[in-house]
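All protein chains but one are shown at their positions in the complex.
Chain IDs A, B, C and D follow the sequence of writing; residue 1 opens each chain.
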Amino acid sequence: MIVKESFHIRRTLPFVWFDSLLAVGSATAAYLLIDRGGVHWLALPSLLATVMGTALAILLAFRATTAYQRWWEASTIWAQLTGQSRTLIRVARTITDAKLADPSIDPDTVHLWQRDLANRQAAWAHSLARQLRGQDPDAELARLLPADEASLVLAADNRATVLARLQSQAIFRGYAAGILTGLDNFQMETALAGLSTQQALAERMSTTPIPRPHDYVTRMFVHCYIVVFPFAAISALTSYRWLVIPSALLIALFFRMVERVGASTEEPFANRTQDVPITALATNLERDLLELVDVRERPAKPVPVDGYLW
Amino acid sequence: MIVKESFHIRRTLPFVWFDSLLAVGSATAAYLLIDRGGVHWLALPSLLATVMGTALAILLAFRATTAYQRWWEASTIWAQLTGQSRTLIRVARTITDAKLADPSIDPDTVHLWQRDLANRQAAWAHSLARQLRGQDPDAELARLLPADEASLVLAADNRATVLARLQSQAIFRGYAAGILTGLDNFQMETALAGLSTQQALAERMSTTPIPRPHDYVTRMFVHCYIVVFPFAAISALTSYRWLVIPSALLIALFFRMVERVGASTEEPFANRTQDVPITALATNLERDLLELVDVRERPAKPVPVDGYLW
Amino acid sequence: MIVKESFHIRRTLPFVWFDSLLAVGSATAAYLLIDRGGVHWLALPSLLATVMGTALAILLAFRATTAYQRWWEASTIWAQLTGQSRTLIRVARTITDAKLADPSIDPDTVHLWQRDLANRQAAWAHSLARQLRGQDPDAELARLLPADEASLVLAADNRATVLARLQSQAIFRGYAAGILTGLDNFQMETALAGLSTQQALAERMSTTPIPRPHDYVTRMFVHCYIVVFPFAAISALTSYRWLVIPSALLIALFFRMVERVGASTEEPFANRTQDVPITALATNLERDLLELVDVRERPAKPVPVDGYLW
Amino acid sequence: MIVKESFHIRRTLPFVWFDSLLAVGSATAAYLLIDRGGVHWLALPSLLATVMGTALAILLAFRATTAYQRWWEASTIWAQLTGQSRTLIRVARTITDAKLADPSIDPDTVHLWQRDLANRQAAWAHSLARQLRGQDPDAELARLLPADEASLVLAADNRATVLARLQSQAIFRGYAAGILTGLDNFQMETALAGLSTQQALAERMSTTPIPRPHDYVTRMFVHCYIVVFPFAAISALTSYRWLVIPSALLIALFFRMVERVGASTEEPFANRTQDVPITALATNLERDLLELVDVRERPAKPVPVDGYLW
Partner (left out) sequence: MIVKESFHIRRTLPFVWFDSLLAVGSATAAYLLIDRGGVHWLALPSLLATVMGTALAILLAFRATTAYQRWWEASTIWAQLTGQSRTLIRVARTITDAKLADPSIDPDTVHLWQRDLANRQAAWAHSLARQLRGQDPDAELARLLPADEASLVLAADNRATVLARLQSQAIFRGYAAGILTGLDNFQMETALAGLSTQQALAERMSTTPIPRPHDYVTRMFVHCYIVVFPFAAISALTSYRWLVIPSALLIALFFRMVERVGASTEEPFANRTQDVPITALATNLERDLLELVDVRERPAKPVPVDGYLW
């Protein structure tokens, strides 16, 4: 996620150079052919620039709206699974703390069980974040899970699903150890069911891009408009027609930037600077989960680097 | 779902040829009659092209938004039922695993019951996907269900509903076999209730198209605008009026493509290339469900063919 | 719901004749007065046609969006209550089937109870559909309910609410008969609670139209624009000014059709061709519910008549 | 809520007189100064009217959308609490009816308890409706509650919250009286939790208006556009420039009406004619709740008066 509030022009160049060249090229051609070369019949009606310009602006607004909604939905999904992960560990902690009143229960068993659950939930979040971004979760899994579980999870097709199953199994180990009784698992299973839904929604966001034709048609029409604009605009200039060149450049920058602003946020888990910062959010969640079970050694709070939070 | 990022122009021809011909025909007629034939009274005011162009662009934006929202809702519905299916099988697995501590429980009974449930849930997903796309589910049902259940389901009016009932009945067979006790069915029935809602929402998406008049009126107005445009634009060209022909073609391509981009995604289960890829998603779900119950023989991961994921 | 994909022009005439006449009348008046009669001072600035045309197009797009969203929400509500009705009957069936293992339970009591519940749920859906459309539910109630219940329900103020209460009471009769025990009612009551919410949402849709001023202002402005357009457009035509008449007719058809397309879907339970087809959907639901309890005599699947599904 | 479908012009005058006068005044000034007085330098470019007109139309569409969504959300909130109130009383009725099988339970105790709960729920709805509209609930509370409860509630800061607590306490009195046992309160407490959320959402709607600057800026720009329009439009009229006066009036009526249509629905609980009719809805709910517990004396069904339902 981009945290800084202004941008160096050099950062935007990669996104606009092609259309800028297109605009300058087309406008120079229009100027040279029509004004210098006198090929007047090439001038298109300015009506074309107006009608297509309005239609293109509306199309780009649709795209920007759609892209932002995807980005915001991605951030909502992550917030939901943050809240549900904390609920899972809060309930696991307090429900087993209550069992400590029974002298036959060994406090260490309880605390180890609590920390095991919190670590695995953090591993779940890191594993999901890495999977969504197409990265390897080895380091986090090795750090947070027992060795046998880590290798089981690494070998799995769907790591987060298997981790959720391991959480369920750990809950039943709690029953076997006598630190859970009766319907104690109820709230925890409800949280796991919610996490399963959010996981599926996040995976879907990552594997289901905006329909390709939307993207393709929008990009093509921006290019096309940039090429057509000078030929349609030049007849609106009665003299000093080389002004069509800066005008076309302005239009190109404007439409292209709006198109890019839309495109940049429509894949919020693509491992790019405009992402929802799920690596940082997973670390923050790990910190919260460990605090819930009184673990003092927690990873450092992630901070933005060069204005980007990852 | 279209996975590839660019398109061959030949693929878009079937969608635009009619309107392209309409544009060229109408513009040629306008050129020949008004410019060559001197029937000047046929030239309409250019105001008409502006006002109708703006209105049409807004109408097409509404349609594209609506269509995308339907497509995205379809994909959300499938993600929801993916998450809930995994929850159902995760709970079934872990809750009955816990019973293995009791030596009177036969481990094979437990594992068979778990796999039976996972297979049937995969059959449910395949059956729903086939039903939404108007396809036959015979192969999947025969592969995943016992023969008697497969023929019962094939004979049913609403196969997915009957499969959900069979899941419920399998849960009660678990009680009878002593591998479920007390409120063990609670989380599983909650998942089945959620699946029932998502099934109804998916069926609705498939049987409730966008209101026909929306579609009809939009298409008619695109055709109509393409016919009217040359007559309204020609008076804006003072000379070289044959330029109205490429101008009309551009406008036709633009408006028609935007109309098609909208229309292409508005029926997300129509068994077309722009569909949400529910056949592939059902296979992925089957893989996850089988992994949850430790089945090693799983169908292969679906991959896009020629840039299309089905 | 309209199922057919094209429309006879005769079907759209009732919606557009008034505005078509208005356009022809106003344009003829403008032509005769200004062009023939020489009352040049009547020509309004064409700016008026542009500014008002853009504003009206945006207003109509807002209306079409709103109307479609209401229609889609109506269809979502019905899908939700379909899913929850199936859940209710699926749970009722499987939870009582499980009791058949107890030899003291009479299988006939169980099956009668199951079918009674399924019939009453179908009656609930039919009764709600009829109420939403302002129709009489006598026939369905008589067909699906015992005579005493049918007359009780017919006498009620809010028939669906009383039917839901009868479902709750039937559940408790199940307890009295020994075919339900413990928390068996839990999932069924949860389904009934969901159905109660969907019923309230559906009733609200039916009794809360779009705010009248929205409708009134939109209609008035369409009429008004159609009257003003010829006077504002005529000055854009330097010769052959009678062309203002077909131009005005085109504009009138365009704006009026868009306004009508919006209006037609904004009351989705109004017992009109554009409705969500709740009578057919209720019959389909009845078929599913009866299949869930193995009743073979089910009503026929509703099919569209003349391209309309009711 | 406005039920009638057409409006007397006299009813809209209070909303448009100021802007109509502004338009006539400004247009007359423009005509007298520029056309009669020859102060030609006052004529602004017509470009200004086009650009600002388009922008203003888009701004007004945003406002109308927002306002309608608030109104519809308000109506959804009330529908939700209607459904949940019916669920609460349906469950209370049927769960205690089932206890009548026990001969030690006095039927009168049960029926009194049921009616007490239904009356209090109706009081809750009336109290909330009155609070949202800034009205006094004395009459309804006195009619529906025992005297001591009525005075307790009237003295409370948040009457609906205290009434919900009294419902919870009545449920526990049911336990004390032996007409509720075990987990009987579960579904009722779930309904009360849902009602608590809907109450908070409704209170929020009533206390959180649309951000003031949105309203202020929109209103100011409408006034401003109405003043500027004649000066920008007059140069588009080459002769008979007094036509700028009716043109400006048309524009003023159009933009002002659209602005008002938006503003009128954005505060749906403001005790105005455009409100969601919560007083009537609360009475309808009371009728349903009393019918659920077989009370025959119910308030009359509210009917619209002069086309308004309150």
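By definition in this document, contacts are C-beta pairs under 8 Å (C-beta built on N, C-alpha and C of every residue); 3 or more make two chains touch, one makes a residue touch a chain.
Bear in mind that the values here come from a model prediction, so they are computed numbers and not experimental data.
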Checklist entry - Which listed residue, D:Leu192, D:Ile251 or D:Ile278, touches the chain dropped from view? => result D:Leu192
Checklist entry - Hey, which of D:Ala164, D:Ile179, D:Leu243 or D:Met257 is the one touching the hidden chain? => result D:Ala164
Checklist outcome for this item: The missing chain sits against chain D at residues 40-48, 50-52, 54-55, 58-59, 61-62, 65-66, 156-158, 161-162, 164-165, 168-169, 171-172, 175-176, 183, 186, 189-190, 192-193, 196-201, 203-204, 208, 210-217, 221, 224, 228
Checklist entry - In terms of residues, what is the contact footprint of the unshown chain on chain A? => result 1-7, 46, 49-50, 53-54, 56-58, 60-61, 64-65, 68, 71, 75-76, 78-80, 82-84, 86-87, 90-91, 93-95, 97-98, 101, 183, 186-187, 190-191, 233, 236-237, 239-240, 243-244, 246-247, 250-251, 254-255, 257-258, 260-261, 264-265, 274, 276, 287-288, 291-292, 298, 301
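Note that only the chains that are shown with their structure count from here on.
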Checklist outcome for this item: Expected list for chain A, residues touching two or more other chains, is none
Item to check | Touch-based graph of the chains, sorted into line, ring, star, complete or other | outcome: line
Next on the checklist: Dump the list of chain pairs that touch, please.
Outcome noted: A-B, B-C, C-D
